[in-house]
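Below: one structure in structure tokens.
All protein chains but one are shown in place.
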């Protein structure tokens, strides 16, 4: 049996893409103006326009946490928000937490506890953990595990992630 | 005391600071100038033909550069062999954009290229394609009787050995016997990083492809074959891979698309797959297994039969070793193993962590648990009674095998002796408690590899080999091997990988990288060491005069006589005195067949798991796991432990939640995203103990390393499934064990 699947042409011609405009973003303490259309996600703005590639795209749908950044100190999924919605916000990415030569306490704990393997989910895990510290709700192991469950790790480094976050939580 | 003995210690990853700071660059993170973006369009139908691609409507959009489909792709290689990569299975590889024929759902049918990612994505949504649809079959159940034995297979595939003894008669005469079918659906690798390729147009027909792959040379050779590129025209780079698990063993359509567009547009192009598209690039196949076991009065196995059937595509005979392991894990004189494929209208499956073994291990190890119960034996005791000291598949001794020690140490750590055999006999916290176990076996193999070592006058060593780093710790262990070989601190060594400008290394899979590339690195450093020794012996008063390379050692930045440490020179002094700015040496390594020929080379493991089951609600919580691995020498205790921890997480996922659901009406996966294809999250993971049982093995390779990327996953899934049975008395034979199966 042969069954055709014919798509209907869009009526009234194709809409033209929306023009871009200047969007002022404050990222890691520095304000910069990017030329963006409204449809650019904060994640794509960081990676493709601001060339800050430490923030990762793992699913682009808020289902993995790899794109986690801090906005005004709170962790969010940068893939599910538009860059244009953050002109007044203070955005912190993994690059703003520390550098390879000068790691933050969380970053150092992740290295010490081997809390990653491939490293792709790691910036999101660390930004998420920083958000967890800022929130101040996690103390026990069960609480840390629950509040770190918005970040998938396919390498399965969860034991190390728990140990690393716990070490920094305990020091606070 | 040597400060430069690094092997077997637990240094942190040398690439760790880059990764935690977001400074490691993955393939989508090379922002080359004038970059265009490609977005792939996939078929919504499963079988049929493309009638028309309405590309002109989309080309008319300002900012859209081109729409590629079978209607306009330029002349590409014609013969199958040009598309065959290093581990292509038998058959004809899929050729993207090659013809109007649709052979699987989500088949890539077009690439839209535009100035921005957002525009390419939008234009892809607008692209109208007309299809003629034909009836499809995607259900393995419908092909139960149409299995066929594949003639050959990809590298590493071995057809099951012929039957031994009298498996049918022995089964009939067995004191106790069991027979059961085990099943699991398709599973997808789902590394966190999406498949991405950034192709840089270098002008004059030359390109550099930053590609997500587990084998830069495999991709380079593929691109040369498909696009007719010379070897100087294409360079493939992957210095960091955001997880592979087998998904990057073969060149994926993302690299094909990006290179096609780059060559045609003469402009750099990036193609990134979506998470949904990650479900169209290969998977662990839906598999049905039939296992029959019988025992003698003394609890030894009288007969073992294991048959597996799994899906493959219409165009390739994807193969993996599912049943062979069952012929070597336990001692049994009467064994029959069978393996068949069935063709469906799906994409070819692809090796996924412990391919074949992970599947077959569940069938065998759950059946062993059922058999233990049928024979009235403790599952661990039952395995001890059937311990194999010889690989009966090939009738050879193992080069080393400390599985018995794994059993003992893990059982002790776990507290197996506290377990009561009767199902439903243990309770805690108002829940049913279950304890289960399972063990496994995996190949210890070595592939031909090459490496180059360079040392500068200031004593800084650089070693290169085009292997990969996908989280296994390659940078770190190679740095350790190189540093120890030449007696240097880790900080003095830089290991570089993932670039076809470097000496060739095999694809990174099969747990063979440590053995293969590690040996090449050691050989290259030794070759360099010999040159350094010659330089050191030049001065008339050299304390090393007349010494052979075997009589000296590199320790703590010195080169000294093994039998008289006082006779030493400082490495840096030698280099500086020589007047050379740099010394270099190339070397390669391959398995010593003469030495290995009489042996079976394998790693082994066992896992013990405890679960709590809420009897009313069917919820399962894994409360702890102990995993013991015997895999020769462990190069880095820290990264090796992480690999085993990760393997346990994988085993847990396979046991309790992972399954890609096919809606057979559409022939389409329905849960193609991270919201509905569940992989474990932090809250799912219990305390995990990892034990390494050391094996001395100079047969397997000079480093004595067997690899641990896959073996740690074995046993875990079965251990959890067996623990669920122990807790509840319900034997679930189709994975994953979700709560509804316990209601």
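Think of it as A and B in the order they're written, each chain with its own count starting at 1.
In the analysis below, a residue touches a chain if its C-beta (ideal position, glycine included) is under 8 Å from a C-beta of that chain, and two chains touch if they have at least 3 such contacts.
The rule we apply is simple: contacts and distances are computed from a predicted model.
Chain not shown in the complex: UniProt lists it as "Xanthine dehydrogenase family protein subunit M", one of "PRC-barrel domain-containing protein", "Cysteine desulfurase", "Xanthine dehydrogenase family protein subunit M" or "GntR family transcriptional regulator".
Considering the whole complex, the residue from B:88, B:323, B:451 or B:657 that touches the absent chain is B:657. Contact residues of chain B toward the unshown chain are 44, 105, 118, 121-122, 125, 614, 616-619, 621, 656-657, 661, 663, 665-666, 668, 670-673, 675-676, 678, 680-684, 738-740, 743.
Annotation for chain A: contacts to the undisplayed chain at residues 15-18, 37-39, 41, 60-62, 65, 68, 74-77, 79-82, 84-85, 88, 128, 131-132, 135, 137-138, 142-143, 145-147, 149-152.
Note that in this section only the chains that are shown with their structure count from here on.
If you average the CA atoms of chain A and of chain B, the two centres end up 27 Å from each other.
Note for the complex: chain A touches chain B at residues 1-10, 14, 16-17, 37, 39-40, 44, 47-48, 51-61, 63-64, 66, 93-95, 97-101, 103, 107-108, 110-112, 114, 116-123, 126, 142, 144-146, 148-162.
Within the complex formed with chain A, the residues of chain B that make contact are 12-13, 15-26, 28-29, 31, 44-45, 48, 51, 54, 57-58, 60-63, 116-119, 122, 126, 128-135, 189-194, 240-245, 272, 274-275, 469-473, 638-639, 641-643, 645-650, 673-675, 679-683, 685, 687-688.
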